[in-house]
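For this view, one protein chain was removed and the others were kept in their places.
Entry: chain A
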């Protein structure tokens, strides 16, 4: 990759990696702030975590697919913002699909950001939300729990997930199965990023 070669190598971020997490050696963890990866989280090769504007916290059982970007690249903080306002906190079992860009302040448990969706700076995504492909969530949006947003910004509440604990259980079991499968497939290289 010619462009990558020309760019200066970004600094490795200080990290706290759970020994039960999976971080591929081709994943990219950069920035001056701390990156925390919790147990059973899976970072695919070429997944990018940028702690440029604040610490990034990847929750338990999160899956971050290749070419997805979590965190803000720049450390510029506008007036009135807190020191780590540009940090990102992903709750447990969040899935960030290929090419999605998540700069949100917080993504709640079990939410799913589908491929090539964008979630702007400072947004707060509730639990069990689903941001469909190519959807664009503007900065500082607050989405309530169980919201589904599609690429044309059509929003609805996922009543099945909200009202049916059994469906949530099934979903969690499937997610755990997926994490297990990915752990077997992706060679983890925690040493490289410690």
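FYI, contacts are C-beta pairs under 8 Å (C-beta built on N, C-alpha and C of every residue); 3 or more make two chains touch, one makes a residue touch a chain; residues count from 1.
We take it that contacts and distances are computed from a predicted model.
The listed choices are "Glutathione S-transferase", "Dynactin subunit 4", "Pyruvate dehydrogenase E1 component subunit alpha" or "serine C-palmitoyltransferase"; the UniProt protein name belonging to the chain that is not shown reads "Dynactin subunit 4".
In the full complex, chain A touches the hidden chain at residues 130, 132, 148, 150, 154-161, 163-164, 166-167, 169-170, 172-174.
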